[in-house]
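If you scroll down you'll find the structure; I have some questions about it.
A single protein chain has been removed from this complex, and every other one stays in its place.
The chains carry the letters A and B, assigned in the order they are written, with residues numbered from 1 in each.
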């Protein structure tokens, strides 16, 4: 994939090498100056964000045991449950949309398009107040709000992935199934779906990154996730900025690892002669695949 | 129905809708500019710039937008005291929140714009870059005259999806007190819990109206301007 980008320029000659050196030095200087300004601003006695008092709490076991890790666990719990329910919902919706029954297909289509248009935060707010005012749930209303908000949106995204996954399979697969006497439904469940889901695995892992990030919205409805745990902790030491930096680092490490897992899965699927998704030039006609690029 | 109309005027829903539109359009412009710069860095011949481009995408894309909004609001505005509005103006708080919200949305979505453009660059055949070099163009002109124009056309569909995502993600800046739709939705529900469904539908329809035509337009555009090969 990276081959074309390196061909954008020639092997540099002596003049180009000097130019590159100048650009390199200039870029490094600009980055260092920016970094220096930020550090100076944080260290300013008005803010004193770099004092030991604001950072040493991260060395205490209680910080991790009582705030950050329980928060992270809640984040993972909500994200894990959401992705499992979303896969179930997404498969059902995707098949419904591909169904030969026009009414079913139309209903699933409207559902998918509607919930892809509604922001996750709006859906979470609705689900949370729904749990509070309509269902009168005794407990865990924020958890309900987070999971329901995430599941409606992500089911719709996964339904589109399924639809495009099944759509990208050669037509002969279905026909061969029908030829050996399977019904339409059997061909779908036994032949098309397993291939589509396998091809979709890398996208699913990438979707988990999206879900994990979106779980952070749950703090707005009072879910005790990593962000909220961190904030409660920061109230004790008045160190909101250091805490935000630590939380961001935790998210980046987890999500970056997941992205690498997705890439590795994709490569291993391709090695087996299965295409991990439609070829790049089909991206244009494939909103679901491309949607991953922009999903929050 | 009358009650809902009351709520709409009481909580300035039209103004909030307009706020969402403004947040989206200005941030889209910002994201396009920053994203293009990052994408150019990623394919440039200078190692440091390539490293910066990759680091930008990996860090920003893996951080929740909520935290990025917080960094600008609490880190840059409140701690480093970098104000984007006249501190003596009677609307300096609202202006600062809006402007830093736009910066946060731009910075976050720029990473997706950069990735979209990179995938667009990948759709440009090798021969194009080779031909550009063969007629003696160096990196910058071959990029701006030959590769990027085609890359943008190839990246229209993912760019459209990024714009749709940006529209929806603009709700996140409600956490720093920008009075857009989700912010007023929360206030309305807490004021009139019995109108929950109507309020949700109202807000949802606002977003359907904003995102569905945009999505359809970009799909149409991507077919229309796709480079014939």
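Assume contacts are C-beta pairs under 8 Å (C-beta built on N, C-alpha and C of every residue); 3 or more make two chains touch, one makes a residue touch a chain.
Basically, contacts and distances are computed from a predicted model.
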Chain not present in the shown complex, as UniProt names it (candidates "Ubiquinone/menaquinone biosynthesis C-methyltransferase UbiE", "Glutamate ABC transporter substrate-binding protein", "NADH-quinone oxidoreductase subunit L" or "Phosphoribosylformylglycinamidine synthase subunit PurQ"): "Glutamate ABC transporter substrate-binding protein"
Left-out chain, listing which of the shown chains it touches: A, B
Omitted-chain contact residue, chosen from A:23, A:69, A:201 or A:250: A:201
Candidates A:183, A:235 or A:270 - the one touching the absent chain: A:235
Chain not shown, touching residues in chain B: 74, 77-79, 81, 83, 90-94, 97, 175-177, 183, 186-187, 190
Chain A residues that touch the omitted chain in the full complex: 46-47, 53, 62, 65-67, 73, 76-77, 80-81, 83-84, 87, 132, 136-141, 198, 201, 220, 222, 224, 231-232, 234-238, 240, 269, 272
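Keep in mind that, in the parts below, only the chains that are shown with their structure count from here on.
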Distance from the mean Cα position of chain B to that of chain A, given in whole angstrom: 17
Chain A contact footprint on chain B (complex, rising order): 42-49, 52, 58-59, 61-67, 70-71, 74-75, 79-81, 109, 112, 115-116, 118-119, 121-124, 126, 129-130, 133, 138-139, 142-143, 147, 154, 156-158, 161-166, 168-169, 171-172, 174-175, 181-182, 185-186, 189, 193-194, 196, 200, 203-204, 207-208, 211-212, 215, 219, 222-223, 226
Interface residues, chain A side, partner chain B - complex: 1, 3-5, 7-10, 12, 16, 20, 23-24, 27-28, 31, 38, 41-42, 46-47, 49, 113-114, 117-122, 125-126, 129-130, 133-134, 209, 212-214, 216-217, 219-220, 227, 240-241, 244, 247-248, 251-252, 255-256, 259, 280-281, 283-287, 290-291, 293-296
